[in-house]
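Structure first, commentary second.
A single protein chain has been omitted; all remaining protein chains appear in their positions.
So, chain A:
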């Protein structure tokens, strides 16, 4: 290994170590949210700075003599930023928070084709010429025509002997996924609770996407009724009436029909304060019993609002506890987020 590679590895190791150390902090860093659509995540890492005694304020006035704080001369002073690819960043955070790997169910639909050079053709570019096969053809011809002499095995390939590597379409089965977020808007969700929901759903989306690059997202809101909304509407604070959790589950069931179980890993996440109409709970549980076996995961996060703790979480655990595909978490504040995230992802 060249010395520079060693230094580079060490540098990356330090960056990775820092990211892991601060994973919990990143979890609630909302300024990260905007970035992740891009490929690289920039993370300020003051630990990578070698401090020196330097002047504080930018020196001097510009005019045509070069502006202040110019980097061309003199030591500059900014906080070092490490850039990481999103996948790497996610893996590090995932590792630090012990997020579980998601395993795709089934092969999924064929959605991509790749070209592999696995076959042979008579025509092709020179760079792809297959020497062994060409010589083999040449040998065959020589043997047939009787030109071949074992004591002087000279082969001169002719035009018709030439063979080339050729591409062949190869279908790649691609695991697909859909994630559906349902949010209970019946009164008790304020800014603070919504922020927790937003953070959770953001990281859930990222993490599922890490495993299923083709991820579709749907959002629905409910109080006593459920309706679908576009993503940007989802996180706006609003007040609603009573609560019927079953309404969300029934609508989810309806929406998910467009994503057949055989081809999709279906994730359903439900955020609620857990205050359900008593009469509705049996209906909700019944709907869930139907739904659960068809889902990769049903994650229920009970966010505790200012008006006390709801019942639905207990009802769930009582009736469906231990069933595969059920993940529940209770969120009271930011400090619960890492654990909640882990549990909601099935960890």
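Methods note: a residue touches a chain if its C-beta (ideal position, glycine included) is under 8 Å from a C-beta of that chain, and two chains touch if they have at least 3 such contacts; residues count from 1.
In the analysis below, contacts and distances are computed from a predicted model.
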From the options "histidine kinase", "Stage V sporulation protein R", "Branched-chain amino acid ABC transporter permease" or "Glucose dehydrogenase", the chain left out of the display has the UniProt protein name "Stage V sporulation protein R"
Even though one chain is not shown, chain A touches it at residues 2-4, 6-12, 14, 48-57, 59-68, 70-75, 77, 80
